[in-house]
Each structure stands twice: as structure tokens, then as C-alpha cells.
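What follows is a short report on a single structure.
With one protein chain withheld, the remaining protein chains of the complex are depicted in position.
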Amino acid sequence: MSIKNLIFFGLLAFIPVSIAAHFLHWGPLIVFLTAGAAILPLAGWMGTATEEIAVVLGPSLGGLLNATFGNATELIIALVALNAGLIDVVKASLTGSIIGNLLLVMGLSMLLGGIRYKEQEFQPIIARVNASSMNLAVIALLLPTAMNYTSTGIGETTIQKLSIAVAFVLIAVYALTLLFSMKTHAYLYDVGVAEITEDSEETTEEHDAEDINLPLWVTVLLACTVLVAIESELLVGTLEEATAMLGLTSLFTGVILLPIVGNAAEHATAVTVAMKNKMDLTVSVAVGSSLQIALFVAPVLVIAGWLMGQPMDLDFNPFELVAVAVAVLITNSISSDGKSNWLEGTLLLAAYAVLGLAFYFHPVIEGIG
Amino acid sequence: MSIKNLIFFGLLAFIPVSIAAHFLHWGPLIVFLTAGAAILPLAGWMGTATEEIAVVLGPSLGGLLNATFGNATELIIALVALNAGLIDVVKASLTGSIIGNLLLVMGLSMLLGGIRYKEQEFQPIIARVNASSMNLAVIALLLPTAMNYTSTGIGETTIQKLSIAVAFVLIAVYALTLLFSMKTHAYLYDVGVAEITEDSEETTEEHDAEDINLPLWVTVLLACTVLVAIESELLVGTLEEATAMLGLTSLFTGVILLPIVGNAAEHATAVTVAMKNKMDLTVSVAVGSSLQIALFVAPVLVIAGWLMGQPMDLDFNPFELVAVAVAVLITNSISSDGKSNWLEGTLLLAAYAVLGLAFYFHPVIEGIG
Partner (left out) sequence: MSIKNLIFFGLLAFIPVSIAAHFLHWGPLIVFLTAGAAILPLAGWMGTATEEIAVVLGPSLGGLLNATFGNATELIIALVALNAGLIDVVKASLTGSIIGNLLLVMGLSMLLGGIRYKEQEFQPIIARVNASSMNLAVIALLLPTAMNYTSTGIGETTIQKLSIAVAFVLIAVYALTLLFSMKTHAYLYDVGVAEITEDSEETTEEHDAEDINLPLWVTVLLACTVLVAIESELLVGTLEEATAMLGLTSLFTGVILLPIVGNAAEHATAVTVAMKNKMDLTVSVAVGSSLQIALFVAPVLVIAGWLMGQPMDLDFNPFELVAVAVAVLITNSISSDGKSNWLEGTLLLAAYAVLGLAFYFHPVIEGIG
């Protein structure tokens, strides 16, 4: 606990440091790194605050809150980057988040959990429903890319219109997925919820709704949201210069680096619970987070970009299409049986390593930094 | 019943109307729409006649008849369009039929059935054999496209030769699939047949072979076949002008509109039986129809085109390849466990909607209308 707290407060110190670095002109690289570090504890606190408020609001409204604010950090970073016109970085970070959750988070969880337990089990039904939703989401997200890639003479406005139409379909599907998991077929998810409750009880003592200090947590949530916005500005403002100084392309930064920062909290949770043999929770965190990005964050960004006058369409780099398709295929093939072992974790990590290498060697593309 | 009959006779009235529209020059749009409406009841009657004759002929010959005439309406429309040189429309209607059966028919059935029943089950073994056959069929059909797309300098005659060779392989596979389902492994399909019989008994009283008026039904089948041909001529002859007047591309017409007309009977049957919780029958109608198109109708058209001097090859628009691959993948992922619920139906429909949007926004391609 004390080590965890130490790391936590250590990272918190990066908030003032990053702001100082910005105003005292310590150079883009330092601003970039300290802002990235400062976001980590803020993301953690936003998650805690969201969960506490959700307990007070009860299962339905609370579930909705969780579903909306679960990836708030990523959404804020993406909105700031979108506003700054870094459209390709935003798109890259979307595919990177999906790949990272499915391969890196799941892979590390299955590997570390699998070293301790010979074989771990999780609900195959949920894995399957999730897999089908994920397949649909990925298909929908990547269809404009596929269309543009397989035909010539398609105008940008056509792709833009198609992207917005797809975004509305995805948000509708997301709403129906919530209806399914929280209302009509909530019983399927009971095991997972039991594990979540059990897990929370171990870490925090108080868990009755009346014990929770609602005003406190709302304040924390708002304060963190503002701070993350501020830090995101610093991060995004220095992103191009800093990554250039590190010799990295913006594509690599968007697909590999940003998602690791944005998803650090999920990483920690998923791996921790996997090592306690609660694979249902691991799968629900990792796949749930990817689903949220594909069905909610991505379409919100498309619509936001349209309203903000930053024409964010769903026309990805074709190699991103390949990478996401590959990540979904191998995750499906590994998780469809509801069992996992260390080799399966290793295979996911190897797939991530290979994709990471490919993005590292990938030359800079026009339109990206 | 009376509503059903009313609709039926109402649609039947479009037969004389469409012919009048043609000779009295009421314009291509009216001819197109009335001919389309006239085909619906004819397709229904052809289906009934085929089934009645099949009962008289006994399981083996009758099964063969069903397998050959099951998609007779589509085959006739396609042959007429092929003869008129509308090769790209024919190809588009093939992919559209596969996509429509897998996503629209299955999706609507699972959604409406799933609203009434929390969870519906069907035989996973048949679903899997069907899925494997479907995978092979789709791979074979799309291989010439993939080959042409991934390499340069492939002559048209090469693609044509490859297409004809693939067509013969597919017809052989179709024959073997019939042998499997009707002879060597017929017992696997017993559950489905029981449901079919049970379902037929509910709707029609008389079902013994001796009660069936064979000459009557043969006459009905022949008369309907002739009428569908006639109406197909009207439909195809006005297709280009009419769709242009509606502001639609020929690609959209071929992939989305024509298959809805051609498959209306299957749509009605599949959804009706799903709402009676007979999902085996739904799956066998929807997947069976796609299989028949991929393994029988498509290769027959390739060979017919070759004999008719209309070089119909299997070089599809690459985006059609993407769409069919996507439809097969998501159907496999949803149906492989032998269970369905309303969310899975919604996901299939969402996939269909997204593909429909993409085809709607897809610009006209050279060679098509």
C-alpha cells in the first residue's frame, strides 16, 4: 500500500512541475514527459471518483455514468488534440487504445495470472457477446477506410458524411449494449459484478451509499477533469516537437505511446485482478474499455470534430486497419473458449510486440507530423 | 390469415398493371416498381409449388428439387439481367443476396424472436457445417477478385478461365453438401426437419403425398416461372432508367434493392418461424439460402454467361469483397455458439445498416450503369 501511495504522490508532484516547465520554458521534451506523468494519478482519481458517485446514484444511473466517464481521460486528451488540429494523432490513438487494451492489457494479465495459476477461467458467454459487439464496432469504424482504399475517386465529403452516419449507428449500438448488459440480460453479468464488489471490498472498507461523501467526490471529479484538461494542453502542445526530439514518428506516438499513458489505470487494474484469479473482471476491464472506445469515444470524436469544424473522419491509415483487424482476430481466437494460460498471454504480447515493431519502422505519412 | 391473403392478392394485381404500364408507356419508374411488386407473390407461389411437388417426389428427389428451385426467382431475374448485359448488376445482386440473407434476414429474425424469448437456441453442429461451407464458398467466389486486386497485369481471359474453373469446383461442392445433408449425415438435420414438418402442419391441413394434386402444382410452377420471366424482363429493362430517376446508383440497386425483392419470401418465412421460437428453421432458411446462392446460383450464372457469350466472371468490386467477408465473419462470430438474443440480432442489423450506408455513399464505378 505504502509503495502504491508513494508512487501516487510522486506522480502527483508532476502537476506543478509540468506547469512550471511550461512557463519557465524548460523545453518541449520536459513539458511533454512531466505532463504525461501528471496525467497518470489524475486518471486514477477520476476513476475512483466516478465509481464512488456511481455507487450513490444506484446501478442504472451509476452504470451509465461509468459507461460515459470510464474513458474520460482519453476523451479529454483526444478532444484537446482534435481542437489543435492533430487529427491523425487522434485517429492513431483510437486504434492504439483498442490494440493496447486487447493485446497489451489482456496479454500481460493472462501471462502474469497464468504464471501463478495453471489455467484461468472466465465467462465465455460475456466474452462472446463482447467479441461480437467488438467485431461490429471495428467493422463499422474501419468501413470508410476500406471503402476509400478499395475504390478510387471517392471525395473527402463522401467519407466525411459516411463517417458521421456510421458514428450515429455506433452510438445507438452502444446505448443498446448498455440496455442489454444493465437491463434485459443483466443476469449474465452477475458473476463479473460479484467479483467487482468482492474486489472493491478488499481494498476499501466503507462501501454503503450513505457513507460516501458525494459533494467531495463530485468536487474531486470536476477538479481532476479541469487539471487533466490543462495537462492535456501541455501534452498535446509539445507532442510534435517532443516526439521529433525522441526520434519517433507521430504515428508511433499516437498508436503506442499515448494509449499507454491514457490507459495506465486500466492496465494496473486488469493485471492486479488477474493475479487474484478474477479473470472475468480482467476481461471486462480490457475488452469493456476497447468497446467503449470503439462504440462511444470514437463516434463522439467524429461528431465533435464535425461540430468543431475539425473534419475528423474515419479514414484511417490502411495499416491501422490491418493492425486492429489482427488484434481483434487473435483476441477472439484466444478468448472464445473462456480459458486462458500463460502461453496465450505470451501470444497476445508477441502480437503487440510485432505490431509495435511495424509501427516503429513505419515511415512518416503525409498529413501526420 | 385474411390480412396475409389480402396482401397476397393485392400484390397479384400488379401483374396485369405492370404489363399495362409497359405497353401504355407509363414510364420506366412505374413499370419498374409494379414489376417488382408483381414478382413477390409469384415468388411465394413458386416456393409453395416446389415444396408440394417435393413431398410427392419423396425426400431424395424432392430435396434435390428444393435445392435447385429454392432460389429460382433470383436465378431467373439474374439470367434475364445477364442476357441484357447488366453483368455488374448481376454480380452486385449476388453479393447483396448473401449479405441480405446473413445480416438482414438473420438479424431481423434474431431481434424479433429475441424480443419475445430471452434466449433462443439452434443446433450448433449444423450452424458450424454451414459456416464452414459458407466460408469455402465465399473464399472461392472472391478469390478471382483478390487475385486481380493484389496483382497487376492479369488479363481478363485469365480471370474468366479461373472463374469458370472455380464455378465447377463450387457446383461439385454443392452436390457433395447435398449428399452430406440428405444421405450420409441426414440424422444431424433431423431436428430442423421436424420443425419444418410441424410448422407446415400448422398452416396447411392436407400433407400426405396422395392428397397433393401433382398436375395442378406442376402447372402452377410452370406458369409462375413464365410470369416471373416476363416480369423480370420488365424489371431489368427499366432498371437503369428507374434507379437513375430515384437518384440511386446501380451498385446500390444491385446490392441492396434487388435482393430484398428476390428474397422477400425467405424474409417472411425466417422471421415468422423465429417468432415461433423455431430458430433451427430460421437459420436453415437464411444460411441455406446464402449457401445456395454462393454454391449454386453464382457458379450457374458464370457458366451460363460463358455459354451465352456474356463474359460474367467472378471479379467483383473490391468493396463487395470487403462487405461479404465482413458479413460472413460477423455471422460466424454470432451464430457459432448455437444461441441468439436480441442484441445479437441488433448487431447483425447494424452491420447491414453500416454496409448499406457505405453502398449508398459509394460513387458510381465505371462499368456499372
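Letters A and B name the chains as they come in the text, with residue numbers starting at 1 for each one.
By our rule, a residue touches a chain if its C-beta (ideal position, glycine included) is under 8 Å from a C-beta of that chain, and two chains touch if they have at least 3 such contacts.
Please read these numbers as outputs of a predicted model, since none were measured by experiment.
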Among B:T34, B:S232, B:S250 or B:N332, which one touches the chain that has been omitted from the display? B:N332
Which listed residue (A:K161, A:K276 or A:H362) would be found touching the missing chain in the intact complex? A:H362
Which residue numbers on chain A touch the omitted chain? 118, 149, 317-319, 321-322, 326, 329-330, 333-334, 337, 341-344, 346-347, 350-351, 353-355, 357-358, 361-363, 365
On chain B, where is the contact patch with the chain that was removed from view? 128-129, 131-133, 135-136, 139-140, 143-144, 146-147, 150-151, 153-155, 158, 161-162, 165-166, 169, 172-173, 176-177, 180, 184-185, 332
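Here, only the chains that are shown with their structure count from here on.
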Indicate the whole-number Å distance between the mean C-alpha point of chain A and the mean C-alpha point of chain B. 41
